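The structure follows.
A protein chain is absent from this complex, but the other protein chains hold their places.
Our next item is subunit A:
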Amino acid sequence: MDKKNNHLSVKEKWEKSVSDIVKRFPERKQKFTTSSNIEVERLYDSTVEKDSLGYPGEYPYTRGIQPTMYRSRFWTMRQYAGFGSAKETNMRFRYLLEQGQTGLSVAFDLPTQIGYDSDDPMSEGEVGKVGVAIDTLADMEQLLDGIPLDKVSTSMTINAPASVLLCMYIAVGEKQGVPLEKITGTIQNDILKEYIARGTYIFPPKPSMRLITNIFSFCHDYVPKFNTISISGYHIREAGSNAVQEVAFTLANGMAYVDAAIESGLQVDDFAPRLAFFFNAHNNFLEEVAKFRAARRIWAKIMKEHYQAKNPKSWKLRFHTQTGGSTLTAQQPDNNIVRVTMQALAAVLGGTQSLHTNSRDEALSLPTEESARIALRTQQIIAHESGVADTVDPLAGSYYIESLTDEIEKEVTKYLDRIKEIGGAVQAVEEGYMQREIHQNAYQIQKDIESEDEVIVGLNKFRQDEEVEPDLLKVDESLEREQVESLHSIKNNRDQQLVDKALATLKENARKEDINLIPAILDAVKAYASVGEICNVLREVFGEY
């Protein structure tokens, strides 16, 4: 051994020998990066500060929000479903519950999500297409027929008219004789990401934020087990953001809701324990695992240090995960089963509370029953066969995972500072800041795919000629007509005076900023006023975005 190299550590010697090898046999790429452009080193070594990790169930929850995680109970397997009529969707729900699914998740059609009745001219061609069409309480009664609301928790992907659908759900619960305090579930109710990424907004931001804080307050008083919001990074990621942006913009939106609720007079610990989050699981496996861990740690610090929340429940970031729809390819759709498996595994290793696994055919249409079953089975295999659920936070201590977790936290914090400078998430949304950041990243991804810098198997590499199309689920074209007819029959048979009175009260209350609108909406819903009628009253007062 020569003298010059004697002082080098074992690692430095290794690095030196590797650098010689790399000169002769170059690596696959000059530079390796994650989806968020974090540079990936050849090898990670012990740099972890154990103290920042903490323990599961303890602040800052890097390692999970419960002390035993999946050793006590698996995550909730919650498949998003809904298509066509309430009756058909009800049948799919019952089927999924029989197959061992443990929670329901309702997809609504676009007219429902944007507050139009099925007979509105704007609804043409859209009724029942991407989810179930709900016009009045009668549809909701049919949707939940035979499903005990005290035993099953339901997640509803509804935002701008979330208050209306929540009231319908409560009304069905009352009819089933379930006390309000026993009703559990989630409404998405996250309007900021609609402006940023998903597009189903109705009203301008300010009155929209009022509806959200009205729901927080009403549920705190009467429906304490309901998750009043699911602050969603899912759609931000689908719109083309990277992992860091997904976490940063979601947490920034979360802070905006907390600010709005505090401003409306609520105490942080009154509503923060009911805040839930919703993230995406994409392809870069280890970055995704680290992302979930980092998000938990950042949110805990924000709630404890910035908002001075006292209740540990307020510090915990609970989240639902869905595998990444935009990662699925229409080409060779069976490959999607493998992608979904990896993504689902990342979510589980990241400590998710509930999970939706996409079906292989979702790049082509709504899933068939067979595809939906395989997706659910994927979760069951991970839970029961893989063994990853048998210990808490199994990847902790991996040099790479911990280093990435730290790096993501650092990058997210930079974005949060930037948004704070702009004046908060609402202001940043109105200025289009987040939209621009996401769009730039989406365009870069497209260019990388077209130049094959990023390989998508079956899409830009390893292609094959395909002729066979899988079975696709088609929504019957006659459904729109039937839904419109049933709406008309309900409108003809209800007590119109009661409806008019309820809508008039709602309008009056909407004009006064300090009145909580939920009781008036609940009365209107119970009188069988339609989603469109209720939203139109609010459109008159609030205007449209």
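We take it that contacts are C-beta pairs under 8 Å (C-beta built on N, C-alpha and C of every residue); 3 or more make two chains touch, one makes a residue touch a chain; residues count from 1.
Here, contacts and distances are computed from a predicted model.
A.B. asks: For the chain that's not shown, choose its UniProt protein name out of "Methylmalonyl-CoA epimerase", "Oligopeptide/dipeptide ABC transporter, ATPase subunit", "Glycosyltransferase 2-like domain-containing protein" or "Ferredoxin".
C.D. replies: Matching "Methylmalonyl-CoA epimerase", "Oligopeptide/dipeptide ABC transporter, ATPase subunit", "Glycosyltransferase 2-like domain-containing protein" or "Ferredoxin" to the record, the invisible chain is "Methylmalonyl-CoA epimerase".
A.B. asks: Considering the whole complex, which of A:Ala442, A:Ile490, A:Ile515 or A:Val541 touches the chain not shown?
C.D. replies: Considering all chains, including the one not shown, the answer is A:Ala442.
A.B. asks: With the full complex in mind, choose from A:Ser118, A:Thr200 or A:Thr228 the residue touching the hidden chain.
C.D. replies: In the full complex, the listed residue that touches the missing chain is A:Thr200.
A.B. asks: Among A:Met122, A:Val338, A:Ile381 or A:Ala504, which one touches the chain that has been omitted from the display?
C.D. replies: Considering all chains, including the one not shown, the answer is A:Met122.
A.B. asks: Determine which one of A:Leu53, A:Leu104, A:Ile134 or A:Ala239 touches the chain that has been left out.
C.D. replies: Answer from the full complex: A:Ala239 touches the omitted chain.
A.B. asks: Of the listed residues A:Gly64, A:Gly82 or A:Pro111, which contacts the missing chain in the full complex?
C.D. replies: If we include the chain that is not displayed, A:Pro111 is the one touching it.
A.B. asks: By the contact definition given up top, give the residues of subunit A that touch the hidden chain.
C.D. replies: 110-111, 113-114, 116, 121-126, 129-130, 194, 198-200, 238-240, 326, 329-331, 363-366, 439, 442-443, 446, 450, 459, 465, 469, 472, 475, 477
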